[in-house]
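These notes concern the structure reproduced below.
For this view, one protein chain was removed and the others were kept in their places.
== chain A ==
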Amino acid sequence: MNLNQLAWRNIWRRKRRTLITAFSIGFGVMLAVTFTGSGDYTYTNMIDTGASMGMGHVTVEPVGYHLKPTLDKRLTGTKDLRERIVGLDGVSDATVRITGQAMFASARKSVGGAFIAVDPAFETEANNLLVRSLVEGELFARRDGRGIVVGSRLAKKLQVKIGKKIVYTTTDATGEIVSNIARVTGIFTTGEDTIDGILALLPIASVQQTLSYAPDEATVIAVLIRDQRHAESMRDAISVLPEAGDASVLTWKKSQPDLAAVIAFDKAGNYISQFLVGLLIAVGILNTMLMSVLERTREFGVMMAVGMSPKVLFKLVMVESFWLTIVGLILGIIITAPWYYFLYYYGIDFSDAFGDDFSYGGVLVDPVFKARLFKESVVAILGTLFMLALLAGLYPAWRAGRVPPVESLKTI
């Protein structure tokens, strides 16, 4: 009989105790999957939503624009650069945009706000949250047209409806005050009051003319990627494109620092929760293994008396911890699978409590609590719990081999 077989039989000596401990590990798996899965889902959702609000997962912009976004800074050759970027592996879309501050005036009111000038040919519901959030009208049909799409709160402030005129005034590339007129073609409601209250979409060609920009000049190329976790590598890939020249390439963490800070803070809380769960599990295993070792002191004495070395005895108890952990992890996978399936496909709807337009960190958050686990998260959960469980077995294993056999044999 080898150590593995002996350890396996030993852990089933006290079936109830082993099962309770295994269930505690399994419950830990379930909690870790819930915490991590909801984090993976929510953060991805927030990052993707944030990206579709204007700046993308990766932003190409003129040097210094991030710190001081004035319209005298601009990218040139945006058409060629966009085409190169769209051809990169992992890029789902890239859109050329001009972003800036503007004063909007209707026949009745004037309100300060911001605009994003877009090419309607490339803007879709998939890559633009504002297009996705249209509640009235439609996106202007032509890039050189005179349409404008405004947020519902901005429309309310300006007291405008579909078809009404708005004059927008901004500062051009040379610092001159310039104005243009546009007719409301659509109204969007994202649910985020700040966005709905200040933002408008304009046709890029019209804005380029207004600002005295050349046809391939813009302030931003917003790049959307298939997996937000690859933003850094995508930034590096874009930076080395010859067409990028000396343009500044930023990930969403730089272009949306508030969102990045909120996620980092939330993640830290999540890690602390998971650490505490892990600690509880480790204490449970420590308790089980310690009891198991203490009640077998005499038996260990016999084993050492007939020639088992303290090192092999240590190994035996560690192998017992290993099997206990494996049983717990398997049990954890079994009890977590239906729970994860439910969270993956259905989730828990908190819209009654938070409303449909719950925002966090400046972006809208899905009020349905769902979970999506990244592969690396699965490995991290199982790996961490496995290591914790083995660590918890170290002390009992060390203790088992430490008592001199003559003392062990005296115990009843």
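The definition used in the following text is that a contact is a pair of C-beta atoms (placed from the backbone, for glycine too) under 8 Å apart; a residue touches a chain by one contact, two chains touch by 3 or more; residues count from 1.
To be clear about the criterion, contacts and distances are computed from a predicted model.
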Per UniProt, and picking from "Amino acid/amide ABC transporter membrane protein 2 (HAAT family)", "Putative ABC transport system ATP-binding protein", "LVIVD repeat-containing protein" or "Monosaccharide-transporting ATPase", the hidden chain is "Putative ABC transport system ATP-binding protein"
In the whole complex, of A:Met303, A:Leu373 or A:Ala397, the residue touching the missing chain would be A:Met303
Contacting the left-out chain: of A:Ala107, A:Ala264 or A:Val312, that is A:Val312
Residues belonging to chain A that touch the chain removed from view = 1-2, 6, 9-10, 13, 298-299, 302-312, 404-406, 409
